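Sending over a structure as structure tokens; questions will come in a sec.
Only one protein chain is missing from this complex, and each of the others stays in its spot.
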Amino acid sequence: MMPNELRYLRPDSAEEAVAVWSAHTGARYLAGGTEIHTMARRSASYPVSALIDIKRIAEASALSIAKGRLTLGAALPLSAIADDGAFPLLTATIRGIADRTTRNRLSIGGNIAGMLPYREAILPLLLADALCLSIAPGSGSEPPLRREWRLRERFDKRLLLDPGELILSFSLPLAFAALPWSHRRRTRTGPVDYPLATLCLVRESGGFLLGVSGAHPYPVFASGADGAAALKALGAPKGDQRATAEYRAALMETMLSSALEELS
Amino acid sequence: MTRTSQLGSSPERSDAPAKTSGALRYTDDRVRPGTLHAAVLYSPHAHADIGRIDCAAALAFPGVRGAFTGADWPDVLIGLYMGDKPPLARGRVRYYGEPVAVVVADDEAAALEALRLIRADFTPLPALGSPREALAPGAPILHPDLGSYRRIAAILPEPGSNVANRSRIRKGDADAALASSPVVVEGEFSFPPGDHAAMEPRVAIAEFGLDGRLTVGSSTQSPFGVRTLLSKALGLPERDIEVIAAPVGGGFGGKAGIQLEPLACLLAMRFPGRPVRLANTREADMVSSPGRPGLQSRVRVGATREGMIQAMDMELLFDSGAYADYAVNVSRAAAVACTGPYNVPNVKADTLCVYTNHPFATAFRGFGHIELSYATERALDLLAARLGMDPLELRLKNAARPGHTTPTGATLDPNTGDLPACIARVRERLDWDAGRRAVLPDGRIRAKGIACFWKAPAIPTFTDAAATLSFAEDGSAVLATGVVELGQGSFDGLRLIVAEALGMDLAMVRVLRDADTDRSPHDWTTAASRSLFMAGRAALEAVADAVAQIKRVASAPLRCPEEDLEVSGGRVFLRDDPEQGLPLSTVVLGYVYPNGNAIGGPVIGRGRYIARGLSGMDPDTGEGRPGLEWTMGAEGVEVELDPRDGGFRVTKAACAMDVGRLIHPALARGQVVGAMGMGIGYATREAFVFDSRQGVQNGSLRDYKLLRYGEEPEYFADFVETPQGDGPYGARGLGEQGIIGMPGAIAQAASLAAGVELNELPLTPEHLWRAMREARS
Partner (left out) sequence: MKDYAGPIELSLRINGETRRVQARPGDSLLRLLRERLGLTGTKCGCENGDCGACTVLVDGAPIKSCMALAVECEGSDILTIEGLRGHPVQKAFAVENGFQCGFCTPGMILNAVALLSAHPEEDEEADREWMQSNICRCTGYEGIRLALASARRSLKD
């Protein structure tokens, strides 16, 4: 429940969505809403005056394969993507996030662009050098600006979006989805928890691509001729209430060696 | 007309249709239109002086009817055994999450919005983070008024310190026996406090009627206890208070005391004629309402070289948090059973309930026994290691048997369960003799552990139960007791007992669902695993009383002496000529002759029970008989550990318990299996994580992890049946016991797997990894 006075807006097109965003100060885009509900309950410093529901914008909710590329609408719930299974590493990564019935709501765009530091679903997309289609309000009387960009180019600790910019979809070459991959995920105890470390490993011709979430304050990725080099490039992990830095470091080494074993 | 017994069969639960269809209404499913909603401001500090609290902006918010602080009730103190807690903090807060102010509004959204407008100033004080810190010289005294609090005589606080209760056991001469024991081991064992995490958050809905009567619907295990304590706290006589306990969505002891009710009632008294709903959020339920105690302990055990225990010297420090609540009696109960189910001729024990700046603690499944068991079982593991003896053999050798005495000097009577038989069952289930430790081909290590437990209800000497049995036109019987349905299934046990005693089809017996202090017969509290035993005894007496009345009425139309009659199969008939008889439907509301004359009237059976032969404890030695019946058993686990990263899971869990007589095997198994599952969580993950100022960092289900589907082990639950002479059909309590031995058994198995003694909980993978690494270096 959001106890405050709230406006609910449900545009039918992307252009309408960004226009509505411009017209309402303090508005947020709503897809799955799982983070918005939690934040609204917990934090007085998370005011939401209006929610713009993007789930009925067709291009944000489509999953398609065309011209050798897989396109995933940003408002798609994680379960829909995992059950489709076109990108097995993404499927495995998604199945670690929250729990099944939460994933029936939680959107891939929300997981990637939300406030929590984990954003595990971004790892396979970063490794795949995915493209992102977004729309942003035009300045002044300019029309909204659509653009497609490399996810890696605007990812620095988190996704760097402009005010009011809405992600509509991600796309990646299907050929990448066919590369050998491995996924490992460890939590403090049980299965439904934030990760101490989530590790995505892909072997390509030149060596390995490695992405890690949970171990650092933000998702990180690197490439290397071998796995150890990639791991080293990621830098030292963090310590927090869930685990110390040294445990995370030890965990990542065992996770990586078992992932490498799987790929050998 | 012989009938086969239904005892020992497992009919479907009587509440299954209501619980699987969503029809069952718990307390918060009964909100009337026009109800006011309260929202509480909780302390962000574990210990602080409260400065100014400004509610003006909150009061001005649309829909708000009032805003209150501790100053609104300057004299009210609430407590279970000792009145030490104000309904809202006054002057200072003593734990993170303590209620500081409350807003009452027409709807919950308005109350929550207004709450954000309250400005409260705090000046933080140093916070006490463990019993040992609280006992150290120079520690801040959290309750300077400890000496003046109202309390019951059995609780022994030490004013001027942070000791809310000290119970002493002095049996034999432990010092001398330890000095002369050839083998002595000593260890320290500890774990932080945690939470019950019942799925239903606590709620109280109170209405101060325009007729001057106070009505409270509450998710409580203790409607009569709440009535008494409300009467004391509010100055209203019991006759003007009605407490209604709908079925509760899980209790585990957490709802056995008095909790949200006093504040809800104080608020209701400000708004006569309008119900006030005070409902916990999950976060408040975990942190602001009480949880379970933490423990710091030290145990010394002396034994012969053959492994016969000579003496134990122990100190159990219970972390009670900011208020005493049930924890003072938890520490006392731990003293009563401190050695665990072993024959220990010399015992010296001090069990203390210590105030700290943690969330306060109340009863929790096992009531002090899970804590004492963890300490003694770990100490026995040290002893077994020192002796080079199998830990199972050590326990078998020292198992308590009839004729032995408990730590309080009470003799175990012939009703005592058969612990060696329980140990034997666990030994078999876990294939113990095939080896306790093995390295698997993939490098993981499999290991086994065993622990034993005992528990007697820690109850007042005058603990009671009562029952009435009435009948409907169709001849069906209705049992009313004051027992609360928590999921434990007592109602179905009672239903079987009544059906058995009446010789009636189960479908013809109902047990009334709500416990209501205006309508239900008196019952102490639904706690201490004593409902089946005590209410069962009362139900048997009610049946006997009703049967006597039925015979008296039927003897006239059947023209025979009452003693020639028998009641069974829904009829009353001549024992020697069963064809001659009447259906109960023609008797239970009075018999009507063909000419219209009527005799008898509605049959109402009455039954009572009160604990037998209990006494208090000597304040210096603990001598006395405070425990009613002892339920004993053994538990074992098999675990798998990945030594590379500490990854750890319990793969098998076995419990064998002497329950006297199995009344409803499926429900008994459900209690034991559920308790083992909870025990696995307790040992492996469930504990509060505190920051350096004793704020709780994991006070939500997002961060406080409970066992999930698929994490459970393979369960084995076995029952030994040594009849309890005074129990209903020989039965004794079994609801809590399955959790008690789990932490000890799991710690033993994990220690064996890791190759290092693990003396602290929870046993998270990182904890294991760190211990193994330290042991190597």
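The letters A and B name the chains in turn, as written, and every chain counts its residues from 1.
Note that in this section a residue touches a chain if its C-beta (ideal position, glycine included) is under 8 Å from a C-beta of that chain, and two chains touch if they have at least 3 such contacts.
Keep in mind it's a predicted model, so treat the numbers as computed, not measured.
Q: When the whole complex is taken into account, which chains on show are touched by the absent chain?
A: It touches the following shown chains in the full complex: A, B.
Q: Using the touch definition from the top, which of B:142, B:387 or B:486 touches the missing chain?
A: Once the missing chain is taken into account, the touching residue is B:486.
Q: Would you indicate which residue among B:31, B:385, B:574 or B:610 is in contact with the undisplayed chain?
A: In the complete complex, the chain left out is touched by residue B:31.
Q: Tell me which of A:99, A:204, A:226 or A:262 is the one touching the absent chain.
A: Of these options, the touching residue for the absent chain is A:99.
Q: For chain B, enumerate the residues touching the unshown chain of the complex.
A: Residues of chain B in touch with the missing chain: 12-13, 15-26, 28-29, 31, 109, 197-201, 247-252, 281-283, 486-489, 666-667, 670, 673-678, 700-702, 706-712, 715.
Q: On chain A, where is the contact patch with the chain that was removed from view?
A: 1-12, 16, 20, 30, 32-34, 37-38, 41, 51, 53, 55, 79, 95, 98-102, 104-105, 191-192
Throughout what follows, only the chains that are shown with their structure count from here on.
Q: How big is the gap, in whole Å, between where the Cα atoms of chain A centre and where those of chain B centre?
A: About 44 Å, centre to centre.
Q: Tell me, which parts of chain B touch chain A in their complex?
A: 108-110, 112-113, 116, 281, 644-645, 647, 684-685, 689, 691, 697-698, 702-703, 705-708, 710-711, 762, 764-766, 769-770
Q: Using the touch rule from the top, collect the residues of chain A that touch chain B in their complex.
A: For chain A paired with chain B, touching residues are 1, 3-4, 38, 41, 44, 186, 188-193, 241, 243-244, 247, 250-251, 254.
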